[in-house]
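One protein chain is absent from this view; the other protein chains keep their places.
In this document, chain identifiers A, B and C correspond to the written order of the chains, with residue numbering beginning at 1 in each.
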Amino acid sequence: MASTFGSLFRVTTFGESHGRAIGCIVDGCPARVPLAEGDLQPQLDRRRPGATALNTPRKETDTVSILSGVERGLTLGTPIGLSIPNADTRPGDYAEMETVPRPSHADFTYAEKYGLRARSGGGRASARETAARVAAGAVAEAMLAAFQPVEIVAWVEAVGDITAPRPDLETLTRAGVDATPVRCPDPAAADRMVKAIESARDTGDSLGGIVSCICRGVPPGWGEPVFDKLTARLAQAMMSIPATRGFEIGEGFAAARMTGSAHNDPFQARPGGGIRPASNHCGGIQGGISNGEPLFFRVAFKPVSTISKPQATVAFDGSPVTFEAKGRHDPCVLPRAVPVVEAMAALVLADAFLLQQTQRIPRPSRETP
Amino acid sequence: MASTFGSLFRVTTFGESHGRAIGCIVDGCPARVPLAEGDLQPQLDRRRPGATALNTPRKETDTVSILSGVERGLTLGTPIGLSIPNADTRPGDYAEMETVPRPSHADFTYAEKYGLRARSGGGRASARETAARVAAGAVAEAMLAAFQPVEIVAWVEAVGDITAPRPDLETLTRAGVDATPVRCPDPAAADRMVKAIESARDTGDSLGGIVSCICRGVPPGWGEPVFDKLTARLAQAMMSIPATRGFEIGEGFAAARMTGSAHNDPFQARPGGGIRPASNHCGGIQGGISNGEPLFFRVAFKPVSTISKPQATVAFDGSPVTFEAKGRHDPCVLPRAVPVVEAMAALVLADAFLLQQTQRIPRPSRETP
Amino acid sequence: MASTFGSLFRVTTFGESHGRAIGCIVDGCPARVPLAEGDLQPQLDRRRPGATALNTPRKETDTVSILSGVERGLTLGTPIGLSIPNADTRPGDYAEMETVPRPSHADFTYAEKYGLRARSGGGRASARETAARVAAGAVAEAMLAAFQPVEIVAWVEAVGDITAPRPDLETLTRAGVDATPVRCPDPAAADRMVKAIESARDTGDSLGGIVSCICRGVPPGWGEPVFDKLTARLAQAMMSIPATRGFEIGEGFAAARMTGSAHNDPFQARPGGGIRPASNHCGGIQGGISNGEPLFFRVAFKPVSTISKPQATVAFDGSPVTFEAKGRHDPCVLPRAVPVVEAMAALVLADAFLLQQTQRIPRPSRETP
Partner (left out) sequence: MASTFGSLFRVTTFGESHGRAIGCIVDGCPARVPLAEGDLQPQLDRRRPGATALNTPRKETDTVSILSGVERGLTLGTPIGLSIPNADTRPGDYAEMETVPRPSHADFTYAEKYGLRARSGGGRASARETAARVAAGAVAEAMLAAFQPVEIVAWVEAVGDITAPRPDLETLTRAGVDATPVRCPDPAAADRMVKAIESARDTGDSLGGIVSCICRGVPPGWGEPVFDKLTARLAQAMMSIPATRGFEIGEGFAAARMTGSAHNDPFQARPGGGIRPASNHCGGIQGGISNGEPLFFRVAFKPVSTISKPQATVAFDGSPVTFEAKGRHDPCVLPRAVPVVEAMAALVLADAFLLQQTQRIPRPSRETP
């Protein structure tokens, strides 16, 4: 269960970290959307390991293949099968977790849930699973581009206790974000983040941080009332990413300290007609439905659980052990989390866009309620 | 769409703030669970308006009727229809919103989404909708009580800039929470919160705050990997409550500033055998699956959008207006949000419990993998 | 579970035969569809018991109330709560089924599934549950009428071994069907059916039969490939009606005896341009997708299980009993099944219509694949 996300634009993923392949099926993408593997690879390249010295040395090219659903460069309306081979697997690296559950990993909870201990590198709980999400998110972005272009840009706002100043949200681009190796658009903060990550790596420790995200171009009316509010779907999407610990939108937790007169977003006339909110404390969503302003939200990531510092813990059988992680892991996942956050946002928005089509149905001319 | 929550323990709600009734259908509750209207009413009473001077003067008894699915005090396994009449409706109070979208309400986004302006007091976006959730949540708690008792206790941790010290999470009870009118178990902080709310009401303004929640007794193994992680489902559930702006679990956003060696939860032997985490920075969930420790999460609420202070805004036609809310509303929803948070947590846990049954299937004796 | 039908146009029902009320929530109906209780009552009146001497003497007015989702005669886009009170309940009539499972009823299987024996007249398995479907189906028809009018007409083709000649499928109307008390548009066959039903009733026995259905005005393109083929959804819908035993479409089982050259539907040019099938052996659906021709399908109903003839059977405890049904039941449900078949067809088509909207999305002008 739980490997499917979305109601109309729907992705189902498969794959363990160290099996033959990972991948997904994207169902519900309308026909006649221009799509090629070249549309998917750039975001996969942004996520894949081994890109910089800050990342895990695991080498994966993460080359995605479209197995179905596309012909002559256009989607067919049928399910799009996507596959990414696992090339650089070393299951032997993870032999220890059969007897010792790694602290703050999912080894213990998976064993409790499923009644067995999987050998393979975190298996389904590994962040490698997010590669399939990124591929699916790129399909979502291609679909939105065909009908209702939306710009989704995430960036690293904080690493550990280093917080960058907020960039100009109207002009920030993915290229601007990628200008620094930590994907923080502020060069000075980025420098300090790099140093902090290197320092954590050198001491065998790890760091967490915050990814922020802006979605420009979302028209008013997306999202569903009650349980599938756009806020709720974004929250689920983000909190389903490994290592996330918090989600907030607009003013977020700071809103709890504001008065209504300070937090409210009154309306103003739009020059060309119509109205729009005069401020955006809400982060682009009111009553669970987009209001036409940019969506703005933040996602907190805990520090990476895998550290090479020795940890005093116990084995599955209760015997004391000193655990020192081997494997290959990032001291800080934040830079690689950026395209994952974007992908999940794209999946939420693609689904909301399709759902909203049922409110935009042309009627026979006689009918004018 | 979007009026259904859950995959096995599933609630579908209906009802506008000022229609004839609100209610829900709870489907998927197993048979033979003891259930009566008396099991549902207490949480509804905690949520209903008019209880104290701090609340909206709208008078609703919120008397719930079980229409189906229960016979002789036991559930039948069939859908449980629940209905709550709307007694004290005053649709006339809301006439103005047909021409003026209330700032930071859903009037504008609903109009954009659906292409019409509903007359009725916030309609589906009203917090009145949460009464149906509370009724359904009480069914979920009754179901869990029959099979796997779980204690869910939420409380008001902060109102505006007043934050209460953390209570003893092992002993906190709903009765302890209800000991103060703001549902903050710390009497001193509660006093200050009451004063702050009264002050906000007197100045025609409103306040937000934070509800915290603890769930004790959740065994290891609940939750699904990937998109339906228990964290993700809780996040969706909480962020689907009106006025929520943020969700965090365990150390939450503070985890972003911690190192892995400080945040990790190593394991220890359990006296009677088996192992358990020695600390609970994660808030009871690892890899999206419960680890047997108490769940702990926090939910941020924005200040109430309805304020009687005059607001400079525009009508739907763009003409400037000074808006002063009439209607009847709370200056601070936090105390009434407590049972809503508990209800949504109960719905998430009831669903996770049922889903986990498919991993606990007895096997023919010959089979021993 | 299982009380929800449809993916976008979605109905969730509740209610036992002898509880307080039955009803449903219709979610996913777009906003601004003209709807009033008067649009729902006619089909409920066609289904309700007690209408003629051929029916059960149970008296139910089946008066439906719209509890939410409609304001000033238009749908709001929010869930539509529908409630029908159970007026003439006599739970005492069914006391015997606590000890004796009625032959060919669901008493035994429900007891096996749920581990208890419900007292109340068939409970959820009673055909009374179909009243909620009929109400929901009428909403579906109102929705289709607003956007894409479809004419759905079912009729009784056979009762026991009496089979009526096929009527003119292009002109048949519900009024024509209702011209005879058995809802068979052929007066001569209808006379014989009435006599056969009266004879069955007089001998304490019961009859089955066949309901046929035509859906005119379905445009090409509705239905989804693979598991949700329009044929598959219609089959599920019809076989979910109590007492159904078979479903066939187009030539149905007779197609198994035909050659491809006889069964194939070649195409012809349409006078105004475009093409269409020149024949309709397939019943309007090819590859699971509508082809623009009328849908035609047939549904087989078994004879009513409740008969007053004595039956040699055993009690739950295995002791032999001679069972003679008391209660109040129809000797033949076929006439009352007609609006139920129409309702389920309407629900399938409403859902297919909404799903197809995602293939009809207007694009920015620059985009012309």
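Keep in mind that, in the parts below, a residue touches a chain if its C-beta (ideal position, glycine included) is under 8 Å from a C-beta of that chain, and two chains touch if they have at least 3 such contacts.
Quantities reported herein were computed from a predicted structural model and do not represent experimental measurements.
Enquirer: So one chain is hidden, and I want to know which residue out of B:L8, B:A21 or B:V100 touches that hidden chain in the complete assembly.
Expert: Once the missing chain is taken into account, the touching residue is B:L8.
Enquirer: Taking the full complex into account, find the residue in C:R124, C:R183, C:R216 or C:R336 that is in contact with the omitted chain.
Expert: C:R124
Enquirer: Mind listing the chain C residues that contact the chain we can't see here?
Expert: Interface with the chain not displayed, on the chain C side: 1-5, 7, 13, 101, 103-106, 108-110, 112-116, 124-125, 129, 158, 160-161, 200, 205-210, 220-229, 231-240, 242, 244-253, 255-270, 273-275, 277-278, 281-283, 285-292, 300-307, 309, 311-316, 318-320, 323, 355-356, 358-359.
Enquirer: Give me the chain A residues in contact with the hidden chain, please.
Expert: Counting over the whole complex, chain A touches the hidden chain at residues 1-4, 8, 10, 12-16, 19-25, 27-28, 31-32, 65-69, 71-72, 74, 76-81, 83, 113-116, 118-120, 123-124.
Enquirer: For chain B, which residues reach the chain that was dropped from this view?
Expert: On the side of chain B, residues 7-8, 28, 30-32, 34, 74, 77-78, 146-147, 149, 225, 354, 357-364, 367, 369 touch the unshown chain.
Keep in mind that, in the parts below, only the chains that are shown with their structure count from here on.
Enquirer: Would you mind working out whether chain B and chain C touch using mostly the same residue numbers, over half shared, or mostly different ones?
Expert: Shared-number fraction above one half, so same.
Enquirer: Please indicate the chain closest to the centre of the assembly, with centres calculated from CA atoms only.
Expert: Of all chains shown, the one whose C-alpha centre lies nearest the global C-alpha mean is B.
Enquirer: Approximately how many whole Å separate the CA-defined centres of chain A and chain C?
Expert: Computed from C-alpha means, the inter-chain centre distance equals 44 Å.
Enquirer: So how far apart, in whole Å, are chain B and chain C when each is placed at the average of its C-alpha atoms?
Expert: 38
Enquirer: Scan chain B for residues touching two or more other chains and write them down.
Expert: Residue numbers touching two or more other chains: 1-4, 13, 113-116, 124.
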